[in-house]
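Only a single protein chain was left out; the remaining protein chains are all shown in position.
For chain A:
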């Protein structure tokens, strides 16, 4: 025996140890693989020996080889042998090897259970420690199940070293064996208060990991963590806890308020940047969860943080944090625009990409051009196509976001797109192309300009197509050709463009682009013919054009692409035929143009789905007899044109019908369906937030509203986008100047803005910047049926607004108040009304109903010129510009009034108290315990220039009568050296209309309602109403919250419902400027008042 041991040690002396192995490998750089394979053979020999020391040495070397990428799983059993050695040295080697190469499918693991259990209960704490460390790496569900109890016992071990390891490994056990969580959790929670900081830290780690998966369940631990946060000095623990709080605050806002103070303390006291950063991060999360009211706070923190951003890592993290703030407080981030733009110059790609991400959320109408200009510079400078492509997509994303919301000048955007085409080797040609198409189709005013640009592009096509093989940019030619063809009436020299489109070089383009070229050449041909026919001198030109096509088209007829070939041969024959006619001096232009007649309208992709199939309609059955032969030919030809050019034909067919009956309606739907199915230019709209099913009523009645705006500036040639930046500035200056003239009329404008676009950016409001072009946009809130267009919510109106309209809109004006403050409001209302035009007037749309409440705006007039302010405080103080009164559907007796407060003076305003003198019928809801005359404290203070919203709930018993409530607002104005107590009076006006909620109604339900006989009638006649019927309907819909159930000619039925569930039905007829309204309602008093209000509306227009 002794001899054997001696022999073993002698053997060992000749064996290589780890150091020898490493040295050997380093000495055999040339034939490393070969050397290692001999070493592995040696190791295999060593593993066969009985001596555990030799085996351990071999396993140690294997661990090293494993790191170099060699599979050592064949030695798994030997590893287990070494693990079970009684000596700590070897045990440690064994466990290390196991932790590096064992995993769940290693079969020898199941042999280890007992060995590990033995080690866990070893009297030597390091044996236990090593076993725990190893186990943490290779624990399997079986091991977790079998050892969970042993480990749980260890959590209360006397030695903190064991305790902390046992606590930490529990997380792994939970992952593999979730059933253990419940019994172990109380003990784990106990460990949060362990006297040893290491154990505490381990417990925090485990619970933070658990909470990250499911934060809700760990809210109850918040007080415990809060205590730890204020007592612990271990930065790691603090970071973990603070991160955890960051995840918990969105779930429990009350937590946030408590956290602010200790976090602020930590921010000021800690010297560790890592802890500081996490504190700031969580403060951001807290502020976000507390939402409005504190944008300044987060801004100040942000500033202090970005000031630290001198080191590069912090810069990155600062940008990361900003993106969090951006989501809720774009304003505070936007003020750091310059800093972020600087980051684009950073040489670090991590930082550049982060900055790009931020820019997307930061653009506004005001800075879009500037930002894009900077980005364009970067595009030029950028090396590496990946980053450049990233920039390109970002530019397009930024510009096109939310339906081109921020673009004020589309000429500029087209120029940007054209400039982007000069990028070499980009993969995103199709992206640019689709943007060009989208803009040209939807922005009607831009078409002439776009066509001119596209013609230039086509003319210079050779610049783009340097090498078509790997160049995606030639995709833009697809768009260019289509735009030039489709809107060829805007071309100044169609001949030149036609020539450019038929150059032999075109044949090298990809097939689908050639096909578009050929088809659009035909369109151009039609345009040329129309331009030149009839004038004798020009007929030569027309014939030359035909000849040009006949000469050039055969090239395409030979194309290997089917589509190109087919279209080319078709058109070639057509042109030949036309030529024959031309030679006989027959005028053909009219007929050729008819091939491509019709206009394109954008349609939301989901519009079709919303057209319900009427009952009893079988879509597969002929509705009329199949059309006769000649007609079908005609149809066939047209529909072919449509498939290619996406024509909208419904408007042509419309006038044919004078009377509409169900059958015809159904037929039209059928036709429309077919058309839309063929229409490739269904414009995408974002997913609808709410779908209200409606009865489909004649789409044909939907007026397609055209908004014609003049294109302000014509820039000849190929303009650089930079020019536009300048032009745009000038335009804005002009606008601003115009506005100043009207300033006296718009003193309260600011408050209005705050109401409309809270949280919006820039010291100069977005509202001041009026877009130069309109986009025809089909937004998400489409009416269920039909094709219609409307434009962005930020448009401007040229509609003249009369004072009387204003008076109507603000029936509850203070006697002393001039309409000046309502100028803006009036405009806004007008906008809203206009929007309703599009849908309400035809009974199709009903988008204002959301979540069952309807918004109505009753201005709450508080004059900024109220005498006391003027006399006491020299600066004008504006308080309550707007309030909303909303019926609460959940509770038929409640009305929610939202009031926007804005501080327009230079002093701080605090302690605001809102009070209303209750009437018998309407009461302000006060908290329990408050007296009936107590005011409500407005839960915020207002620094200068800040606005905020507060909501007040009123309970209303009787909705039959309109009512007015008087109220006062008291507040303290605090200046540097003094503070004064002030008061403002106002009136709240609840009209009967404000109790109505726009509710859709199906026509069958409607007729049942009328038949039921529960409703009492009443009627009204309006004389001298001089406006189109659909405007009239829109007016009723908008001002009085009705929806159109059905409309036939000059007669329409309308419906609405009160918050208390009264049905109200109207039958509106018009003839010779006289409108008669027959109304029915189950509450005659309410009906009478609503009719009076309707009468008032029309008497004032």
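Everything below uses one rule, namely that a residue touches a chain if its C-beta (ideal position, glycine included) is under 8 Å from a C-beta of that chain, and two chains touch if they have at least 3 such contacts; residues count from 1.
We adopt the following convention: contacts and distances are computed from a predicted model.
Asker: Tell me the UniProt name of the left-out chain, picking from "Serine palmitoyltransferase small subunit B", "Aspartate aminotransferase", "AP complex subunit sigma" or "PAT complex subunit CCDC47".
Answerer: The record names the chain that does not appear here as "AP complex subunit sigma".
Asker: Consider the whole complex, including the chain that is not shown, and state which of A:83, A:96, A:418 or A:491 touches that chain.
Answerer: Only one listed residue reaches the unshown chain, and that is A:96.
Asker: Which is it among A:69, A:186, A:616 or A:1013 that touches the chain not included here?
Answerer: Of all options in A:69, A:186, A:616 or A:1013, contact with the hidden chain holds for A:69.
Asker: Would you mind spotting which of A:80, A:132 or A:431 touches the chain that isn't drawn?
Answerer: In the complete complex, the chain left out is touched by residue A:132.
Asker: Among A:34, A:48, A:118 or A:212, which one is in touch with the chain left out?
Answerer: Of all options in A:34, A:48, A:118 or A:212, contact with the hidden chain holds for A:212.
Asker: Against the chain that's been left off, what residues of chain A make contact? List them.
Answerer: Against the missing chain, chain A presents residues 18-19, 22-23, 26, 60, 63-64, 66-71, 87-89, 92-93, 96, 100, 103-104, 124, 126, 129, 132-133, 136-137, 139, 161, 164-165, 168-169, 171-172, 197-198, 201-202, 205-206, 208-209, 212, 234-236, 239-240, 243, 272-275, 277-278, 312-313, 315-317, 346-348, 350-351, 353.
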